[in-house]
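All protein chains of the complex are present and in place, except for one that has been dropped.
Per-chain residue numbering starts at 1, and chain names A and B are given in the order in which the chains are listed.
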Amino acid sequence: MTRLFRIENILNLLLIFLPIALLLEYGLHASPIAIFGASAIAIIPLAGLMGRATEQIAEQVGEGLGGLLNATFGNAAELIIAIVALQAGLHELVKASITGSIIGNILLVFGLATLYGGLKFERQEFNRTAASLGATLLVLSAIGLLIPAIFYNVAGERALAIERELSLEIAIVLMATYLLSLLFALRTHRHLYVGHSAAPEEELSGEHPRSFRRPLLLLLAATAGVALMSEQLVGAVEATAETLGWNEVFVGVIVVAIVGNAAEHSSAVLMAGKNKMDISINIAVGSSMQIALFVAPLLLFLSYFIGPRPMDLLFTTLEVVAVSISVLIAALISQDGESHWMEGVQLLAVYVILGIAFFNLPG
Amino acid sequence: MTRLFRIENILNLLLIFLPIALLLEYGLHASPIAIFGASAIAIIPLAGLMGRATEQIAEQVGEGLGGLLNATFGNAAELIIAIVALQAGLHELVKASITGSIIGNILLVFGLATLYGGLKFERQEFNRTAASLGATLLVLSAIGLLIPAIFYNVAGERALAIERELSLEIAIVLMATYLLSLLFALRTHRHLYVGHSAAPEEELSGEHPRSFRRPLLLLLAATAGVALMSEQLVGAVEATAETLGWNEVFVGVIVVAIVGNAAEHSSAVLMAGKNKMDISINIAVGSSMQIALFVAPLLLFLSYFIGPRPMDLLFTTLEVVAVSISVLIAALISQDGESHWMEGVQLLAVYVILGIAFFNLPG
Partner (left out) sequence: MTRLFRIENILNLLLIFLPIALLLEYGLHASPIAIFGASAIAIIPLAGLMGRATEQIAEQVGEGLGGLLNATFGNAAELIIAIVALQAGLHELVKASITGSIIGNILLVFGLATLYGGLKFERQEFNRTAASLGATLLVLSAIGLLIPAIFYNVAGERALAIERELSLEIAIVLMATYLLSLLFALRTHRHLYVGHSAAPEEELSGEHPRSFRRPLLLLLAATAGVALMSEQLVGAVEATAETLGWNEVFVGVIVVAIVGNAAEHSSAVLMAGKNKMDISINIAVGSSMQIALFVAPLLLFLSYFIGPRPMDLLFTTLEVVAVSISVLIAALISQDGESHWMEGVQLLAVYVILGIAFFNLPG
């Protein structure tokens, strides 16, 4: 409990970067790097506030609708950054943040969780059946997401004309699958998931009960804050990347993905520290699946309305490889049924190696 | 039981398309699309008859020889279509029907089976060990089948000269593996498979006993019918594809594969509806493995005698990707040990997405 408060306190302390970022942008007209850095750090606690506010609202409205809220707003911070980038026409960045979230959830988040948990417990177990069902669904989702890129690689330049139409059709299939998966998780097989989420809810309900209105206001305020910071982040990203010698894909896959997911990352790691590996693996795998089935098609649909031009799902080959590797690893690890710190080290090693590769990608 | 008869009756009703197809071809000289459609539909019940006749003969001749018959004639309908296409020199179509059978068995058949079974039962279990042995053997078989295409991609145009020789050598290894797998399934480890096939045989033996002669005549007649319809199907395929804007690979991977395997598909789905997931997964995985180890090399050998020129095993890259994805999914799902309707939805979603990709492939 003390630890949870400690992490929350650290996150809340980071809120100081919200005024700092605003000051840098509007007061000091500081360098893009400073604005980019401050905005990025400010998003982390704001995303954490969004997550906690959503959980509190979800608690009040009952299991069914609450589950839906939690599932839909789970990646809200990342979605907002991506929408802002979409408006700016930074499609490479948007797509890179999609793949970066999947890679980051599995390699970085679950790697850190396994390492942190493994340093406290010699051996951690989790329910193999539940984990491998989740991993199988994740693999199937990722395949759908990657087919357009594979198709383009196969069909070559001639296919560029139909690539956008193909992406749209596939996005519709992915979104339909997502809606059915909500039916699965919230209606027909709710009990499969209740068991897992029971533990953290219990803890929250142990705290003093909150009214419905406060979390709603908190959610609105935090969302506005994330949107504001995202504007600054995206506005400064190109100048920052150029100055630091970063390419757009690296920024999306590594930097934006970490910023957008940092809040939920910390809870996955915390749960591993409490030996609740089932919840930890569920956050990492579930969040990745939601990115593939919900966030990615939603962004593609939105690109028809808010961006300068429609987006496609044509990821770079290194992204395809990195996502394929990550979901395969998720499937492998889920079927172990147990974890040790060494597994965490290796997940992080693969993440670092992929990071090196993305960093060195010729712009 | 009533359900079984219902499906059989529907299949038998489709036999009306046999005379219709003949009339369209010889009487009315109808459009290729009409002939293609009628012949395709007529093949479905004929293949079903072939399957049932084979099973009845297999029952009479005892377990060992019977198992061999069942294993060898399991994909007979598809083999006949492929041989006719081979004679016409339509190598792309033949190869696409090989990969389409593997993809279809796993994604479409097992997807439908899991969905249908999952709608009737909240949770279906199967023997994880048996299923994952089958899936491992399937993965190993598929790898052998795909190496020539991967080799060509690696070695480039220079390799085209030795591609045919390489394909032949690999086909010999695959066929030798198949013969050893028969020894495994029918002699040394028969008990592993008897358990699974016991259930459906039991049912059949519950029906009134049949003589040896009737099923043999039925098999011959159905085989002749399939051959006749395949002639018409293959004869009309190019004109049909051109009119409808289909490419040859799409026709093979999706259309021909569904037609050729429809009969056994229905039994896999029926078994899932009876909560016999072991048999259902066994049909899907076993049939795919037989395609890779027996049908593919056999067609390659035959191409040296009956076609205009020898065939190779050089699949398109999208086929390689689709087969790799499918067998990996089979392996993943087998190790779950249980299934829900959502898994079926996702398998079908991947099938639809692959179908979209194959459809859009530039001719």
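What we mean here is this: a contact is a pair of C-beta atoms (placed from the backbone, for glycine too) under 8 Å apart; a residue touches a chain by one contact, two chains touch by 3 or more.
Just so we're clear, the structure is a prediction, and the values are computed from it rather than from any experiment.
**Q** Which listed residue (B:69, B:139 or B:218) would be found touching the missing chain in the intact complex?
**A** Hidden-chain contact among the options goes to B:139.
**Q** With the full complex in mind, choose from A:226, A:241 or A:333 the residue touching the hidden chain.
**A** Of these options, the touching residue for the absent chain is A:333.
**Q** Which listed residue, B:166, B:284 or B:361, touches the chain dropped from view?
**A** Of these options, the touching residue for the absent chain is B:166.
**Q** Need a quick check: the contact residues on chain A for the chain that isn't drawn.
**A** Touch set of chain A with respect to the missing chain: 122, 316-318, 321, 325, 328-329, 332-333, 335-338, 340-343, 345-347, 349-350, 352-354, 356-357, 360-362.
**Q** In the complete complex, which positions of chain B touch the hidden chain?
**A** Against the missing chain, chain B presents residues 129, 132-133, 135-137, 139-141, 143-144, 147-148, 150-151, 153-156, 158-159, 162, 165-166, 169-170, 173-174, 176-177, 180-181, 184, 188-189, 328, 331, 335.
Criterion: only the chains that are shown with their structure count from here on.
**Q** Using mean CA coordinates as chain centres, what's the chain A-chain B distance in Å?
**A** That pair's centroid distance is 40 Å.
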